[in-house]
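Complex shown without one protein chain; remaining protein chains in place.
A and B are the chain letters, set down in written order, and residue numbers restart from 1 in every chain.
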Amino acid sequence: MRELGMLEYLQRIVRRQFILAFRVPSEFAIPISFFIMVLALFPLGFGPVVKNSGVIWIVALLASLLSSDRIFKQDYDDGTLDQLLMSPQSLFGSSLAYIFVHWSQTGLPLALISPLVAIMFDLPGSAILPLVVSLLIGTVVLSLIGAIGAALTVGLRKGGALVSLIILPLYVPVLIFGKASVEAAIQGSFFSPPLALLTALACGAVAFAPFAIGAGLRISMEI
Amino acid sequence: MGANGCGKTTLMRILAGLIRYGFQGRVNRNSPMFFMGHQLALKGHLTVLENLKLDISGWSAASDELILEVLTQLNLECFLHSFVNTLSIGQQRKVSLARIFLTDHLVWLLDEPFTSLDKSSISKVEVCITNHLLRGGALVITSHQDINLPNVDLKVVELGGRE
Partner (left out) sequence: MWKFFHKLGSPPWFYSIAGAILRWLVPITLFLLIVGYAWGLLFTAPDFRQGNSYRIMYVHVPAAVVALAGYYVMALAGAICIIWNMKMAEIAMRATAPVGALLTLIALVTGGIWGKPTWGAWWVWDARTTSMLILLFLYIGVIVLYEAYEDKSGGSRAAGILALVGTVNIPIIYKSVDWWYSLHQPASITFTGGSAIESSMLYPLLLMITVFYSLFTCCVLANMRVSLIKRESRSSWVRTLVEED
């Protein structure tokens, strides 16, 4: 037996979650399917042509929202979270590991599929790159914020809807900067300023959210 | 020891440092503890080997040989590559207990470890506990039934019911 280093510990968490994700593909498939299905509803509700990139962003928000409460739920139910909190490894790193896995199951596929969606929605070609990049970065922030909400409510019985209520206001800046960058590209101006702001949000979130997540997990475990 | 609902699990969790008590905050942990709670902390969709190898208690990394050796002691070596959700509850609990032997913590906190175990397994675990105590380890254990640990001084605390 040898001592466990931080990096190796994080690798463990990531490996576990990924193996589980591939063995239970429904976890993987739900956010993406939701994303596409709800997007398909918009032309039905609004008329044949929707040239609005904001719709894509809002649906991405909703997909992220709905998958957030499940970040820690499984591990809370089967006792893994107990072990996590008792380990000497810092919760900061562990939270980031969990979020990384969650993001790669929700935000990343969303961002990768968005060019297809952009074509479906008849967006100009110039919009595709900013859409993908803004979604890539923005969903990181969404996952982080969602994890804060999940950590605060994981022990509660009515967790799911509550998470949405808590974190939706916090999603607003992400939506704004994400949408703005796509719009800027469509209008032909530089899309990097909003993107830079989005990246700043992401950096801030990565630096500070894990503290809130760790604290929230500790509080939730007391239930 | 105590009846259902008298707070045994809560006490264990306080000792483990998972729950604060009073206003003084959490128990200070001078030495690493092994905690096994009510739930098994196993992932059904992972194999036994994966569960033990990728265990997130975070203290040490166990080699494959050690894992195999521990499982053999518990008569579980044939399940090395089986998914945990194909095992019976008793077998799952044994896998969960196997984690103890992958670490060398001095303090063990076991919350009702004997549930679902058959007699031979119970006696095996009792032997392990005795060895641990004789080596100088500490143990806090909750149980419904009597525990048979010869050669060892046990302090039994009976907890009253809910207030």
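We take it that contacts are C-beta pairs under 8 Å (C-beta built on N, C-alpha and C of every residue); 3 or more make two chains touch, one makes a residue touch a chain.
Given the structure is predicted, the values throughout are model-derived calculations rather than measurements.
From the set A:Leu108, A:Leu170 or A:Val206, the residue in touch with the chain omitted from the display is A:Leu170, counting the whole complex. Seen across the whole complex, the unshown chain contacts subunit A at 148, 152-153, 156, 158, 162, 165-170, 172-173, 176-177, 180, 197, 201, 208, 212, 215-216, 219-220, 222-223.
The rule is simple: only the chains that are shown with their structure count from here on.
Taking each chain's centre as the average of its CA atoms, subunit A and subunit B sit 35 Å apart.
Contacts from subunit B toward subunit A in the complex involve residues 13, 16-20, 32-33, 35, 37-43, 45-46, 50, 54-63, 66, 102-104.
Within the complex formed with subunit B, the subunit A residues making contact are 1-4, 8-9, 12-13, 15-16, 19-20, 23-24, 77-80, 82-89, 94, 221-222.
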